[in-house]
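A short write-up of the structure that comes next.
The complex is shown incomplete by one protein chain, all other protein chains being positioned as in the whole.
Chain lettering (A and B) follows the sequence in which the chains are written, and residue indices restart at 1 in each chain.
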Amino acid sequence: MGQVIVNGIFLGSLFAVVAVGLTLIYGVMEVPNFAHSGIIALSAYVTFSAGQHGAPFVLAAAAGIVTGGVLSVLTELLAYRWVRDNPAAAPAIALGLLLILQNTALRIYGGEGKALDVPYSQAILRVGGVTLSGVKVALIVLAAVALIFLSLLLSRTALGRAVRAVAQDREAAAMMGIPMQRQFTLAFLIAGLLGGVAAVAYAPTFQVSPYMADEILLSAFVVVILGGLGSVLGAVAGGLLLGLVESLGSAYISASYQSAFGFVALVIILVLRPAGLLSSAGRRVA
Amino acid sequence: MTALLEARGLVKKFGGVRAVDDVSLTLEPATILGLIGPNGSGKTTLLSLLSGTVEPTGGTVLIDGAVPKGKATHRFVRAGVARTFQTTRLFPTWTLLEALRLAVGERRPQERSATEPSEIADLLGLGDVLHARCGTFTGAQQRLSMIAAALATSPRVLLLDEPAVGMDQAEADTLGRAVRRVREQLATGVVVVDHNMHFLMPVADTVMVMASGSVLASGTPAEIRADKSVIASYLGSDKA
Partner (left out) sequence: MTSTTVAPTRRPAGTSLLARPLVRHTAAMLGIFALGVVAYLLLTNLQGQQGQACLLVVLWTVSVTGLNIVQGLGGYPSLAQASFYGGGAYISTIALNKGMPMVLAAVVAVAAVTAAGLVVGLVFARTRGQYFAIGTLFFGAVITLVLNNAIDLTGGPNGRPVDLGFAPSTTLRLLAASMSIGFVLFYVISRMRLGARLLSIREDEDLAEHLGVPTARTKLLALTLSATFGAWAGVLLAQYNGVIAPSQFTFGQSFLMFVAIGLGGYGRLLAPLVGSFIVIGLPQLINVGPGTSQIAVGIIFIVVTLLLPGGIIGGLSLVFERFRPSRPQPPGASGSPDQAHRPVVIS
């Protein structure tokens, strides 16, 4: 049982890091950023390549994280910016970007998965009856550090407060004179960097492949719906909850269907609250 | 005798705030009820409660003495309640006739031939633009066309949310005449929210003043004009 819970926390940290990025972007721009999965894959590939060329791990990891940030900002500059006032077109843009990003990865690196070696691959942590690989410990630690850093940024700096204001109410924020464009770019930068962190931390437990983040992206969307839009705390809480649900389902029902348990959670939420957990219906009239 | 539209003890809370706090009202056919009050006094929320777009925290809305079945807005529409919004405009790429026909098609079978789209357009002075795309309308035409679309559902209760906002006096007068024609020819009961007293006072049979979610005063336009508490809290400070 302890093992299952620890695995749940591992999964939950991963979901949270991805979901926080999605929720920020959804919050400021109403974009369901399917392209995030392609950004994560390319970040992992850059870390992998840098390692292959002899770069020390810390440098390779940093390169991967920066790649995530740069690519994410590029998607905003080149595509999303132009549908800012037309959220209905956003899913189409997101899918177009996903096609481009994933197939770029496929084109450069081929379809087979690649193993990403990290210095702490062999480390194993034992506490009581629970064992945890160094890779998973590293992910939990990295995720916690990144999220604490982010929440400090959002709550303590003027820039962060502006992002939160835009995420909560775009029109009100515009009336308060907050420059919109910069907040959009910033949200994409933060999301991309977090995607890079997820990529570097997650790839060693799995494989680097163009489609490595697809299932995580889906779970992360459930977390976004679970935790509420634009809420970092909600995304972290929702991430951990969903991580536990999937870990429990995978341990006691069937490991092959792990992400299906996330789907069950999504169905339950949307049957009970079609507009999502934390949004109130009839926004336009309130 | 049951009223056309009756609200009993309506309450709506958003978080801890009582946006609408214990409001009751009745509306008879072929009467126009004006609803005024400062911004944030709960007028629009009350309208949303009456139209079924928002679920009340407490209280009930009765149409012909019965609670409309189900939650979805279109059931209120079927029960005979239609409303317009402050900001919405009709589908820009559709002609007015197409939009009116859509609403006519959704009427209950027995009301399907009650009023023709062209009659409704004429009633609101939109006969000339029946075949024009809604996206080409002027601001005033947009508001009138929204009312036309609401009327096309064949409502017995029509809820208008700030229909005269942004109109000049001539346009507001045209609107006022149109609303009175609707009441006379279709016997519709109308609730109008608006800040423009020059438009609202001559149109309304009864005026209800709201403040902080509650009813401050209610009476004929003349009585309301003379009411000291209303003048103090609203009319005196906000002469739109």
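One rule holds in what follows: a contact is a pair of C-beta atoms (placed from the backbone, for glycine too) under 8 Å apart; a residue touches a chain by one contact, two chains touch by 3 or more.
Worth saying up front: this structure is predicted, and the values here are computed from it rather than measured.
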- prompt: Thinking of the complex as a whole, which visible chains are touched by the chain that is not shown?
  reply: A, B
Message: Please identify which residue in B:L5, B:A152 or B:A178 touches the non-displayed chain.
response: B:A152
Query: Which residue among A:I5, A:A79 or A:L153 touches the omitted chain?
result: A:A79
- line: Answer key for A:I5, A:L74, A:I178 or A:L218 versus the chain not shown reads A:L218
Field: Where the missing chain touches chain B, by residue
entry: 51, 72-74, 77-78, 82-83, 85, 88, 90-95, 97-99, 101-107, 116-119, 121-122, 127-133, 135-136, 149-150, 152-153
Message: Could you pull out which residues of chain A are in touch with the chain that's been left out?
response: 26, 30, 32, 34, 79, 82-83, 87-93, 95-100, 102-104, 106-107, 214-215, 218, 221-222, 225, 254, 256-257, 259-260, 262-263, 266-267, 270-271, 274-276, 284
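Just so it is clear, only the chains that are shown with their structure count from here on.
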Query: Whole-Å distance, chain A centre to chain B centre, using C-alpha means?
result: 45
